[in-house]
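Only one protein chain is missing from this complex, and each of the others stays in its spot.
We call the chains A and B, going by the order they appear; numbering starts again at 1 in every chain.
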Amino acid sequence: MLAAMAACTALGALIQSQLYARLERRRATHLVVLIASLGALAVIQNIIAAAYSPNILQFPIPWSSRIVPLGGVRLTITQLLTIATSLAALAVTLWFAHHTILGKRIRAVASNPMLADITRLRPQSVYIIVIAIASALVSLPGILVPMDLGLQPYGGVTPLLTATIAMIAGGVGSIAGAFVLAVAIAVLQNLSLLVMPGEWSIGVTFFIFVIFMLFRPTGLFAAAR
Amino acid sequence: MTAYLQARGLDHRFGGLHALQDCSFTIEQGRITCLVGPNGAGKTTIFNAITGFLRTDAGSVTFRGATLTGLRPQAIVHAGIARTFQNLRLFTDLTALDNVMVGIAGQFGEEPVGAIFRPLHTARAQRRRRQEAIATLEHVGLADRAQDLVRNLSYGEQKLLTVARVLATGAELLLLDEPASGLSAGALDAVMALLRRLQSEGKTLLVVEHNTRVVQQIADDVLFLHQGHLMAQGTPEAIISDPALAEIYFGGAL
Partner (left out) sequence: MDFLFTYIVLAEIYVLLGLSTNLLVGIVGIFSVSQAAVFGVGAYVVAHFMMAAEPLAFLPSLAIAAACCIALNVLVTLPSLRVSGDYFVVTSFGIQLLATAVFVNWTAGTGGANGLPGIPPPDVFGLAIETTQQYVLLCTAGAGLGCLAFWLIMRAPFGRLLRAIREDESAVAAAGKNVLRAKVSAAALAGAFAGTAGGFYATFLSFIDPVSFDLDASILLLTMVVVGGARTLAGSIAGPFLLLALPQVLTLVDIPTTIAASMRQLIYGLLLIAFMLFRPQGILGERL
């Protein structure tokens, strides 16, 4: 697990420093960066697919699917681990962003990259650190979800979309908001299973997004600007 | 009698910064009004408030008796007010001529159906508009640069082009954000001559300007803005000779 986190961190930092930072230096437009990131998505996905075959892999870990009864609710150990890990990750991220010097530096850069550049906060190195941290965080569900549901190389896009929608609906810049909305979307998705088959849950997620865009585009807990 | 342009009680905060504090003023038709004040006084914010780029927290703007509050930028251009930007915001990958032509109002073929299904009519209409645009470029003295890409123009030429672009909209009240800053002496004279010429053709101008010599030469009225407050409105002589205002403007250097 630690190895996976380390690998993701390194990969994230590599993409930022070798790809995005280079584009930034060439004054590439937003669009160019987006296209390049889509290219990176295609490359990584398909390297994995070519290396491990595009089929679903199951984790053969016997303890992970053992069931723990918990006051009427039956959860597997993996599921419990997932809950514990995400709460811990939320707490650590919040603490990091608001109470460490590095976190404050990151927020300073985000609010005004030009000024931060002048005051020698070095936005480029901060970006690399941020992407590295984000990659480490994203490796957590990358480990936990497959333990629950199996693993396949093309599984990344739907969670990516769901997460982005949770982030926007929660309010860009609000970590707690993203957490709350992610949980809310998951609950709504599962409730929707009562009335429609599971293949349509992407529709539910997307519907939530459209509603937010129409009525509250800044999200629920937007940081004051 | 209603004023030509009247702003009442404009008030706006950006987070903790009180950028405009209860600003009220009027602009008379056919005059050149200069908006002066130190950096950060809120001059560009006033421009944004008039032209619909900023919805102020409070206050209203009326133009020839019609209220502009809440209108989108393009609707305000149609009402007859157009602006330039301090950082120019030209379309640098387009030619000077195309930059002006973007500004021309009511062109045929500006939506896909007409452009595809009536190509000959579109082309004919374009030829007429091109003549208009070339005339506008001649007016500001850029006719010989019409086919050049904007990024190949000098800074002074780009400033003149921003004026040509607002002229193309046909607006009668022009808001010019620092049209004379950063120019060489020769280019400065050209811009001042252009502004006077526009005035003689019946345009009304509101101009942000730092250079007191320019203000003295072109302004009929001066609005003095400081930290979001409108400190004074009057003739250039009265404003410049006011020691309290000079103290603010030059920070005690005089």
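A few comments on the model shown:
Rule of thumb we're sticking to: contacts are C-beta pairs under 8 Å (C-beta built on N, C-alpha and C of every residue); 3 or more make two chains touch, one makes a residue touch a chain.
Source: prediction; values computed, not measured.
Touching the missing chain, out of A:Ala4, A:Leu102 or A:Val157, is residue A:Val157.
Within the whole complex, the absent chain has one touching residue among B:Thr122, B:Ser181, B:Gln199 or B:Gln233, and that is B:Thr122.
Here one chain is not drawn; of A:Ile35, A:Ile67 or A:Leu102, the residue touching it is A:Ile35.
Residues of chain A that touch the chain left out of the display are 19, 22-23, 28-36, 38-47, 49-50, 53-54, 153, 157-158, 160-161, 164-165, 168, 197, 199-200, 202-203, 205-206, 209-210, 213-214, 217.
By the touch rule set out above, chain B reaches the unshown chain at residues 51, 53, 72-74, 77-78, 82-85, 89-94, 98-99, 101-103, 105, 107-112, 114-116, 119, 122-123, 126, 129, 165-166, 168-169, 171.
Heads up, the rule we're going with is that only the chains that are shown with their structure count from here on.
Between chain A and chain B, the centres computed from C-alpha atoms are 45 Å apart.
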